[in-house]
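So, chain A:
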Amino acid sequence: NGGGDSASEIFIASANPMTGDSAQFGDMKVKAIELALDEINEEGGIDGKNVKLIVGDDTGNPKEAPNVAQKFAGDDKILAVIGHWNSSCTLAARGIYEAASLPVITDSVNKQITDGTTPHMYRISLTDTTQAYNLAQYAFNKLGKKNAAILFTANDFGTGLKNDFTDEFERLGGTIVASETYFEGQSKDFSPQLTKIKGQNPDVIFIAGYYVETALIAQQAGPIGLDVPMIGTEGISSEELIKLGGDAVEGIRFAAFFHPEVEFPGTKEFVEAFRSKYNKEPDNYAALAYDSTKLILEGIKQNGATRDGITSYLNDVEDFPGVAGPISFVDNDVTRNILILEVKNGKIDLADIQLD
Partner candidate 1 sequence: MLKVKDLHVYYGGIHALKGLNFQIEKGEIITLIGSNGAGKTSTLRAISNLIKSKGSIKYKDQEINDLNAEKIVGMRLIQVPEGRRIFTALSVEENLLMGAYLRKDNEKIEEDLQYVYKLFPRLKERTKQYGGTLSGGEQQMLAIGRALMSAPELLMLDEPSMGLAPIVIEEIFQAIKEINQENGLTVLLVEQNANIALQTAHRGYVIETGEILFTGNAKDLLHDDRVRKAYLGEE
Partner candidate 2 sequence: MFMEQLSNGIALGSIYALTAIGFTMVYGIIRLINFAHGDLYMIGAFLTYTGLTLFNMPIVPSFLFGMVGAAAFGIAIAKFAYSPVFKAPRINLFLSAIGIAIFLENFAMLIWGPETQSFPSVINNKVYSFIGIRISSLQLIILGSTIVLVGILTYVVQYTKLGRAMRCVSQDMDVSKLMGINTDRIVYLTFALGSGLGAAAGTLVGMYYKAVYPMMGFVPGLKAFIAAVIGGIGSIPGAMLGGLIMGISESLGAAYISSGYRDAIAFIILIIILLLKPEGLLGKGIKEKI
Partner candidate 3 sequence: MKILEANQVTKAFGGLVAVNNVDFHINEGEIVSLIGPNGAGKTTFFNVVTGIYPPTSGEVRFLGETIKKSRPSEITKLGIGRTFQNIRLFSSMTVLENVMVGQYCRTTSNLLATILKTPKLIREEKEVEKKVMGILDFLELTHLKDEIAVSLPYGYQRRVEVARALATDPTLLLLDEPAAGMNTGEKIEMTNLIKKIRDQGYTILVIEHDMKLVMGISDRIYVLEYGNKIAEGLPKEIQNNEKVIAAYLGKGGNE
């Protein structure tokens, strides 16, 4: 590769953690993007041009992210970027993309990312606030819980969720009996936090974090004698949760944007292709990355291979048929529904009780 001259190729880029604590997430995303590109290239590319992916590793660190961004921004052949995964990275890098009018589709959830100052930044996932509100309502109204404990990861994702969940849950009339924190990728032992939470007698635990820690939390809760329902966000929506957590994660409910059985046009084919290519279950991030790629490719098809063309396509797109549901952007934020999933019999299923 690399031999082809650039005029006959089209480049898009993806910036994600490829090494370090969160490398697994970047890995999933890149797999999905490559799947989408393979599909189009097998069909002969766009106007006979192959589409290629350039991967940048931000290591999940906001210090690295701007360097990656600058590299992409300064590279005229790159037309669009998918990423960054960490909100802190997206926040650190967005100014650079903006200055280069380079469209970016991110799945970071921090609400500030789409605060109106960076019109080239699109979010394909829902903000932390939206998720937290919905989950608070779900816990209070649908599950009838009144005393919640929160375990949140000490990054912007976790703290944002914690704050918003607290606000909404208390507004609804519930009580937050405990808020404990931990460090993603570093904390392995949760027994002090869980013991403390147990002392406060919550009737539900909200875990604002990712699947690895959630699996550990669920496993460690049992021996401590803490037996209350747990709910979480899209951050734990992954088959890996079950692999890691085993029996302990039975019954956990969480928000998600994607489930293989919630079928939209193309969902089934995507899931099958992903499985057969990687021998893995696609997760939320994979689905969103796949959809992001498809969106960009469609933009190129329709408006030509330019940054501005893609941007204007994204501004105007309405109900694009994504594998995780139809996509439209309002003020750069996607509009989509939240699914509630549940671990049942060692499988992720749609929960019996859904949000309205």
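What to note about this one:
Here, a contact is a pair of C-beta atoms (placed from the backbone, for glycine too) under 8 Å apart; a residue touches a chain by one contact, two chains touch by 3 or more; residues count from 1.
Selection rule: all candidates are chains of the complex that A comes from, given by their letters.
Source: prediction; values computed, not measured.
Set chain A beside the options 1, 2 or 3, and in this complex the one it touches turns out to be 2. Contact residues of chain A toward candidate 2 in the complex are 18-21, 23-24, 26-27, 154, 180-183, 185-186, 188-189, 191-193, 195-196, 199, 212, 215-216, 219, 223-225, 240, 243-244, 246.
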